[in-house]
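The structure under discussion appears below in the form of C-alpha cells.
One protein chain omitted, others in place.
Chain naming follows the written order as A and B, and within any one chain the residues start at number 1.
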Amino acid sequence: MILKLAWRNIWRNRRRTAVILTAIVIGLWAMVFLSALMRGIADRMVKNAISTMTGHIKIYHAGYRNDPVIENRIENPGEIKNILQSLPAVRQFTSRIRVNAVAANARHSGGVTLVGIHPGREAGISFTGDAVTEGEYLKDEESQGILVGRALLEKYETRIGHKLVLMSRDASGEIASRAFRIRGIYDAELESTERQFVFVNLAAAQEMLGVNGDVTEFSLLIDDYEEAAAVAASVGRRFDGDDLAVYSWKELLPLVVAVLKMYDGFILFWFAAVFIAIAFGLVNTILMAVFERIREFGLMRALGMKPSFVVAEVSAESFFLLFIGTVAGNLLGAASVAALSQRGIDLSAFAKGIEFAGMSRIIFPVLELGDILTADAAVLVLGMAVGLYPAIRAARFSPVEAMVHM
Amino acid sequence: MNFIMAWRNIWRHPRRSILTIAAIVFATMLLVFMLSWQFGAYDTMIDATVKIHTGHIQIQAQGYQDQRDMRKVVPDPNEIERILTSLRGVKSYTFRAEDFSLVSSENRTYGVLVIGIDPQKEPSVSTLEDMIRRGRFLEAGDRRSALAGEILADNLNSPVGGDLVLLGQGRDGSIAATVLTIKGIFNTGQDEFDRTMIHIPLEYFQELYNMRGAVHMAVVLCDSLTAVPAVKERIAGALSGIDSSLAVLDWKELNPGLVQAIQMDLVSGFIFYLILIIVVAFSIMNTFLMAVFERTREFGVMMSMGMGPGRLMGLLLMESLGITLIGVVIGTIAGAAVTWYFQIHGMVIPGAEEVARQFGLPERMFPQLSFLSIAVGAGIVLILTVLSALYPAFKVKGLKPVEALSAV
Partner (left out) sequence: MTIVECRNVKKIYRQGEVSVTALDGVDLSIVKGDFMALAGPSGSGKTTLLNMIGGLDSPDGGSILLNGQALEKMKPSQLADMRLHQVGFVFQSYNLIPVLSAVENVEFVMLLQGMPLQERRRKALAILDDVGLAGKYGRRPAELSGGQQQRVAVARAIVGAPAIVLADEPTANLDSASGKDLLKLMQEMNESKKVTFIFSTHDKMVMEYARRLTLIRDGRIVEDRRK
C-alpha cells in the first residue's frame, strides 16, 4: 500500500521526476564508467609491469635484488626446476639471466639490460613471446641472435642483420664482450622498455658470462595474480635454507602498487563528489514534492495516519527514484564499457605523455564488481539517509497547520 | 525593481534556495580547490624538472636533442657566454657536456651518463648541490672528482672517497680512460637520474674526452617561466648572426613527455569536472523548473498587465542568475580559503608519496591559488548552471495568458 502510493506519487509530476532521474542516472553512469576507466588504466599498468620481465613471483639469489650482478646467481637451477614442477600452484615458469650491460655499435653506445631467455618458455610469461613485429623470434639453438626494441634500433641507427656488441662483467670479474646479430625487433607498451631490454638465448648469455648452466632468476606465473603474496610465501618455505629469496610482484613493483592505491583513493573521492552532487538535487526534489502536498499530508494525518507512515511513504519515494536511477545508471555504465571493450580508448595523441606517466597507449575500461557495488550501495544507502530529512519534515506537519496552508 | 523582485522571489522558499545554493557552493569549492591543486602540482613538476635537470632553455647543436651524438657540439662556449651575460631576462646559465661511458668500481661495472658540469655556475641553474646527501659538491680546481647518484653508488658498492675507473670514447674517437674519486653522492628522488648519472668537472671532461674547448649544451635559467618565450626569441636572434648550426630549445621541447602528461591530466581533469557539474546542473534544474511552474498563475497576471514574454524570461533568468551568483561567490571564497589553508600548511596524500617522488613532486604538496584556477573553476560552474536555467525560462515563453491565469 505504501509502495503503491509512493510509486504513483513520483509519477504525479513527470517532468520533475524525469529531471532528478537524469541527474541520478548521469551520476551513477559517471561513477561506474569512470571507475571502470581508471581500473582499466591500472589493470593495463599491472599487466604490463608483470609481463615486463617480472611475472607474478620471482626467485632470486638472496643478494641479487639489492646488487643485481652475475656474482649473485642461482647455482642450482636444476633442483629448483624440479621443485617448481612439483608445485600445483605454479602454472608456468621460466629461468633467465639478467645483467646490466653496455651495447655498442659504430655509431652509439649505451646501457642496456641483457636478458638471456629460453625462447620457448617465455611465451605467456613475458611480453617477448609475441612482441616481435619485424624479423624473427629467437630460435632455441642459435647463439648469435639478439632481439632489440624498436626505440633502441632507432637510437642506434641500425637494422636487422646488423651487429651489436654487448659488454658486461663476467663471473670472473673481467669485461666480457661478444658480438650479436639483430634477428628481430619487438614493440612494447613503453618506449623505455624498448630501449632497456635486449634478449639473447640463455645458453649464449651463460657462455658469454662464463656461468655454466647457472641463471639469475626464475619467473613464475600462478592462476590468480592477486594471490601472489600467499603463493610466494609458500614457495619460499620450500626453499628454506637455500640462499634464495622469493618475491611477489607487489614487492617487486612498489611504484605500481602505490599507483593502484592512489587510484583506489581517487575512485572513492570521485564517488563521494558525485554522490554529494546528487544528494542536493534529491533532497530538494523530495522536499518540493512534500511541500506541494502539505494539505494532503494534513488530510492523512487528520484521518488518523501515524507520522511513521508518512516517513515511510516519503522514504519509499526517495527509494524508487534512487533505485530506478541506480539500475539505469549501472546499465548505461556497463553499456558504455561494453561499447569500448573492443577498440578501447586510443591515447596515441598523448604518446609522450602516457610514456611519461607509465600508462599504455590504449585503455580498455574494466568493470569491477566491487566498485559497482560500492557506488550502488553508497547512492542507495546514503541517498535514503539524506532523504529522511524531507520525510521527517513531512511527518511533522500538524493536521491543522497543513489544512490552513495554501 | 526587476532586481528587487528577483531577489525577493529567490527567498520565497528559503530552504529550497539554500539547498540549491549549497549545491553550487559545493561544486565551485571543489573546482577551485582541485584546479589550484592541479596547477600547483604542474608548477612544482615543471619547476623540479627544470631545476634538477634541463633548465628553462638550452642551446645545443642542431639535432643533438634527438641524436645524442658526442660530435654534435657547441664549439665556442665563450661566444655564447658573451651573448648570455648581456641578455635581458636571463637569470643564470651554465655549460655542460655529456657522454655515455663505462664506470667500474673494484668489482662492479655499469654504463652511465657522464656529465661535465661547471662547479661554480651549476648551482645557480640546478638544485644538484642541494641534493648532495653524502660528501660534498664539486669545487673549482677539482679534477679527477665525481658526484654519483645514490642508487648507482650503491650498485657500484662505492662510498664517498671510493675510486671509479672510467672508460669511454673521446670526441675524436680516441679512448678516454681515467680514475675518478667519488666526492659526493646525490639523491634527486627520481630513480632514473640516481641510477644512471655521474657528474665530473667540465674542464676535466673537456680534457678527458678531447673536446677541444667545446661543450654539448648551454643551460639557461630565466627570471620566470613566463619570460621563457621572450628570452628564447632573444637568444635565437642573437645567435642567428653568429652560428646557424645551433638550436635553441625551451623546456617544453626538452621535456615533451612532461608537457603532454600535463595536457593529458588537464583534459582528463576537465572531463571529470564537466560530468560532475552536469550532475549538479541537473540536480538544481528542478529548483528552477519548480520556481517557474508553481508560479504560472502569477506569470499570467503579469502578462495580463502587459509584461511581454521576453521580460518575463529576463526576470526568471535574473532569479536563477542570482542564485547561481550567490553560490559561485560563496563557493569561490570558501574554495579559496580552503586552498589557501593548504597552500600554507601543505597536504600529504597518504600513499601517494612514492608516486609523487618519481614525478619530482615533494611528499607534502601545496596547491597554488591563482587567478586562473579561480576564474576557470567559477566560470565552468557559472556557465553550466546558467545553461541549466535556460530550459525552464524558455518554457515560459510559450505560455498563453489565459491558460496561465487558469493554472492552479
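We take it that a residue touches a chain if its C-beta (ideal position, glycine included) is under 8 Å from a C-beta of that chain, and two chains touch if they have at least 3 such contacts.
Source: prediction; values computed, not measured.
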Name every displayed chain that the left-out chain is in contact with.
B
Check each of B:12, B:71, B:133 or B:364 against the chain that is not shown and name the one that touches it.
B:12
With the full complex in mind, choose from B:162, B:257, B:362 or B:401 the residue touching the hidden chain.
B:401
Going by the contact rule already stated, which one of B:301, B:372 or B:387 would touch the omitted chain in the full complex?
B:301
For subunit B, which positions touch the chain that isn't shown here?
1-2, 4-5, 8-9, 12, 297-298, 301-311, 401-402, 405
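Please note the rule applied: only the chains that are shown with their structure count from here on.
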Partner subunit A, residues of subunit B touching it in the complex:
13, 15-16, 19-20, 22-23, 26-27, 30, 67, 69, 100, 102, 104, 107-112, 154-155, 157, 169, 196, 256-264, 272, 275-276, 278-280, 282-287, 289-290, 293-294, 349-355, 358
Which bits of subunit A are touching subunit B when the two form their complex?
15-16, 19-20, 22-23, 26-27, 30, 34, 66-69, 71, 100-102, 107-112, 157, 167-169, 173, 175, 254-255, 258-259, 261-262, 265, 270, 273-274, 276-278, 280-285, 287-288, 291-292, 347, 350-357
